[in-house]
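In what follows, a structure is listed as structure tokens, so that the remarks can point back to it.
Note that one protein chain of the assembly has been removed; the remaining protein chains are unaltered in position.
Now for subunit A:
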Amino acid sequence: MAESICRALRDGALEGEHAPALTIKDSIASPFGFHVFCHVLSQLSSFILAGKSQSGGLVVVSFSRSPSFYLELLKNKGIDVVSSDKRIQILDCYSDPLGWKDRLIEAGNFTALSHEASNSSTANVLKDVKHMDKLYNSIVERGKGLIGGGKNRFSVAIDSVDEMSRHASTSSVAGLLSNLRSHDQVSSIFWLLHSDLHEARVAAVLEYLSSMVTSLEPLHQPANGHRGDLENLSLIEHNLKKGKFHVRIKRRNGRVRVMSEEVHIEQSGISFTSLSSEGAINQGLVPKVQFSLELSEKERIDRANVVLPFEHQGNGKPIQIYDGRRSLADSKHERQVAATEKVQTNEDSGGGEIIYFRDSDDEMPDSDEDPDDDLDI
């Protein structure tokens, strides 16, 4: 559940433990990763500002969105970053990640444009993201600047690990993340990953490094890959508004908690509801025996068609019971069949049939009846 994830990030790390780390993973089939990231970000920010969390500050490393986006986002949630800039800092790796503007200025071909200087207190432009150590140092520096020294801790939110992986090798990205996790003053850390932008190994590495993994999947898988089908189009449209939210939490005792929820994207934001059970639970209720206890559809129909040899079938009209003394054609006459009758010769009405005379005199008694009942004493 999204609530438990946010709570885990809020509670932070125990003494001597690595900080909890969350990976938010999505793919093109269910592209809500960024919405989930913003949701977690706003939740954690409100916890931090309310003083309910272990961490005293938040450093947002923004690669894929400009810092003003985050300022807007948090303002819409009621968090005014500028006035509370002692708590939330945004490290701007979006505007000029490779330092091109400076190099162009040096080359003399470019006149410097004025940056958004008013936001300089919250945004710090990082110009060299290729070197993970420098990024690490800047993050830690910003964090320490937020909280001061001592036992205080800060949280880190990384906008998109994809951008980081573009600039640096997987092992250096992994090194950065694990060093952040094991830093004494980091309380919690979370990041977003678009899994189809990378090889499978990158996703595996990030899952290895994190203590909670959330993945987004479409609710309905399209039947085949053809996107032109009308049915598939409506499915895809459906998938753009809703999805399944799977969470795997690695608990301290070594067990893995697996949870699922439904996620809806609306104008106002994102909402999580519990998964509507679609029959996936029923499999567990059938005991696993070696016989097939289920009936196929044809078998069910055949079973309904069998005429049972009872006195009446519940239809309201009396049933002629085939007791072998009349052919079936005579059963149209509405006559109650007497329970006992004399033996009469049976008319042959076809090929193979079961010859049974109900309650006839030479009928063998049932084995569970008392054989002494036959004695006429």
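To be clear about the criterion, a residue touches a chain if its C-beta (ideal position, glycine included) is under 8 Å from a C-beta of that chain, and two chains touch if they have at least 3 such contacts; residues count from 1.
In this text, contacts and distances are computed from a predicted model.
Its record in UniProt calls the unshown chain "Elongator complex protein 4", which is the match among "Centromere protein W", "G patch domain-containing protein 1", "Elongator complex protein 4" or "Calcineurin B homologous protein 3". The missing chain, though absent from the display, is touched by one residue of A:A174, A:I189 or A:L216; that residue is A:A174. Interface note for the absent chain: among A:K144, A:H220 or A:K250, the touching residue is A:K250. Taking the complete complex into account, A:R201 is the one of A:K151, A:R201 or A:R303 that touches the chain left out. The chain not displayed touches subunit A at residues 16, 169-172, 174-175, 177-179, 182, 201, 204-205, 207-209, 248, 250-251, 253-258, 284, 287-290.
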